[in-house]
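Every protein chain except one is present and positioned as in the full complex.
So, chain A:
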Amino acid sequence: MAADMRLPTIRKPVSLCSGERKDLVVPGDVITSDTGFMRGHGTYVDEDKLTASVAGEVQRVDKLICVRPLKTRFNGEVGDVVVGRITEVQQKRWKVETNSRLDSVLLLSSVNLPGGELRRRSAEDELTMRQYLLEGDLISAEVQSVFSDGALSLHTRSLKYGKLGQGVLVQLSPSLIKRQKTHFHNLPCGASIILGNNGFVWLYATPSNEEEEAGGFYTSLEPVSLSDREVISRLRNCLLALAAHKVLLYDTSVLYCYESSLQHQVKDILKPEVMEEIVMLTQQKLLEQEG
């Protein structure tokens, strides 16, 4: 078997955009000693001085000063699309791990059960919760509300959300996902992608018929064709390459990266030198597209 070897070198991530100087602070830095400002996330007041508590970029909105860290856990907002994994089945609710600082909650009353939307949740439904979602199952959902302690309440009351069937999960940093109108994309290369705001990305073969049965609890166990699997694995490696070079992820960037990678074998994409080349090409295409 042939093995690849390379000498250890310091690889700088490639970047084409010339970043302008930003207001960067580290924990303990005094942002301002003016008391007229409001204290936002990532700051605290120490002896009347507004001080940063995380390392990152200062953002000012009128009188509010926040510091946004470069990398952090998912801070959910209402309306965010998330991909998560069921960790626990409790009474009337599921606990979902969503890369957030506390496990999210999916209430039995905020899922679409088979047999009509407007149906009373009976005691039987509570007993058969495990039939719908089991520990370890992956779901896509939307954030319905945020509790005071920061935990999220999810809902799947739309046919596009629900249990995820066959596909590949890629876990990335939430800060790499670009906020967009829609996070569900059918890519022209033959696969679909759910870019969860929480950094969890779900790749799956585009379903042939659009009608979903049983309110999103139906999972197809049909074998996925080899070509589809190849496309999915290529997309997965592309996502990892983009994430390694901290490129924002959205449908266009993923698609451009996919196109740039076509001249390489799927397994070669993860080699550092190939990665650099592909990401460079992608960034060029993105810059051209921007104008």
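Criterion: contacts are C-beta pairs under 8 Å (C-beta built on N, C-alpha and C of every residue); 3 or more make two chains touch, one makes a residue touch a chain; residues count from 1.
Quick note on the criterion: contacts and distances are computed from a predicted model.
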Legend entry - Chain not present in the shown complex, as UniProt names it (candidates "Decaprenyl-diphosphate synthase subunit 2", "Proteasome assembly chaperone 2", "Vacuolar fusion protein MON1 homolog" or "Exosome complex component RRP41"): "Exosome complex component RRP41"
Legend entry - Touch with the omitted chain, as defined above, among A:G28, A:G79 or A:P114: A:G28
Inset, instruction - Among A:R85, A:K163 or A:H245, single out the residue that touches the unshown chain. - result: A:H245
Legend entry - Hidden partner interface residues of chain A, rising order: 12-13, 15, 17, 19-20, 22, 24, 26-28, 42, 44, 46, 53-57, 69-73, 87, 95, 97, 101-103, 149-150, 171, 175-176, 243-248
